[in-house]
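Coming up: chain A.
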Amino acid sequence: MIPIENFLLLAAVLFAIGFYGVLARRSAILILISVELMLAGAAINFVTFATYLDPVGFSGAVFALFVITVAAAEVGLALGIVLRIFRERQTVNVDEVDSLKW
Partner candidate 1 sequence: MTESDGYILLALFLVPLGTGVLLMLTPSRERAAVIGITGLSSLAMFVLSVYVFAKYSFTGAQFQGVLAITWMENVGLLSEKGMQLKVGVDGIAAVMVLLTGIVIMPGTWVSWKIQDRMKDFFILLYVLVAGVYGTFVMLDLLFWFFFYELALLPMYLLIAVWGSTRKEYGAMKLMMMLIAGSVLIFTALFAMFNELGTGSFDMTQYFAAHFDPTFQKIFFPFIAIGCGTLGGMFPFHGWSPDGHAAAPTAVSMLHAGVLMKLGAFGIIRLGFQMMPEGGAFWAPALIVVGITAALYGAVSALRQTDLKLMTGFSSVSHMGYVFLGLGTLNVIGWNGAILQMFAHGIMTALFFLLIGGMYDQSHDREIPNLSGLARQMPIWSIFFVIAGLASLGLPGMSGFVAELHIFIGAFRAYPIIGGLAVLTAAITATYLLRMFAAAFFGPLNPRWSGLKEITWTERAGAAVLVGAILLLGLWPSPWVDRIAPTIIQSIPGVTL
Partner candidate 2 sequence: MGMEQVWVLPAILAGVFVVVALFNRLLPHRGDFLAILGMLAVVALVALVLLDFQGAFVGGHFDPAGTNVYAFDWLTIGHDFFTIQFSTFVDSITVVMLVVVSFVALMVMLYSVGYMHGEPRYGWYFALLAFFTAAMLTLVISGNLIQLYLAWEGVGLASYLLIGFYWERRTAAEAAKKAFITTRIGDVGLLIGIILLWRATGSFDIQTIIAAARSGAIDETYLTVAMLLLFAGAAGKSAQFPLHVWLPDAMEGPTPVSALIHAATMVVAGVYLVARFSPVFAEVLVARDVVLYVGLLTAVMAATMALVENDIKRVLAYSTVSQLGFMFVALGAGAVTAAMFHLFTHAFFKSLLFLGSGSVIHATEHQTVEQLGGLRRKMPITTLTFVVGGLALAGVPIFAGFWSKDEILVAVNEGAALPVYAILALTAGLTALYTTRLILLTFFGEPKNQHAFEHAHESPPPMLGPLVILAALATVAGFVALDGVGRALGFAGGIGEILYLSSPHHFEFNAMLALASTVVAVGAIGIGWAYWSGTAERATRARLWAPELHQLLVRRYYMDDLYQALINRVILGLAGVVAWFDKRVVNETGVDGGAQLLGFFGYRLKFLQTGKIPNYALAMAVGLTAIVLVAFGRQ
């Protein structure tokens, strides 16, 4: 049997990598990709806990399903926004999208 830590560590590292990507990348699309990585890490955690610690209810698995669904919705919406920004500004570089300031 594979120890639970293996999965959890994998999820943690995956999450951290995605985290880095969100912060470091400049293209909005790549940030979205990094977000997908983080979501995947979280989903792995959910499923791991469902499998190892919740043999009858496996609620974690249900949540993983929701995560996948919401991620899909999010990507769809976010891409819409990105396209919109691109049309307005001819760029998807988030450093140049700074209309939130004073």
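How these were chosen: all candidates are chains of the complex that A comes from, given by their letters.
Just so it is clear, a residue touches a chain if its C-beta (ideal position, glycine included) is under 8 Å from a C-beta of that chain, and two chains touch if they have at least 3 such contacts; residues count from 1.
What you see is a predicted model, and the numbers here were worked out from it, not measured in a lab.
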Chain A: touching candidate in this complex (1 or 2): 2
Touching residues (chain side chain A, partner candidate 2) in the complex: 19, 22-23, 26, 94-95, 97-102
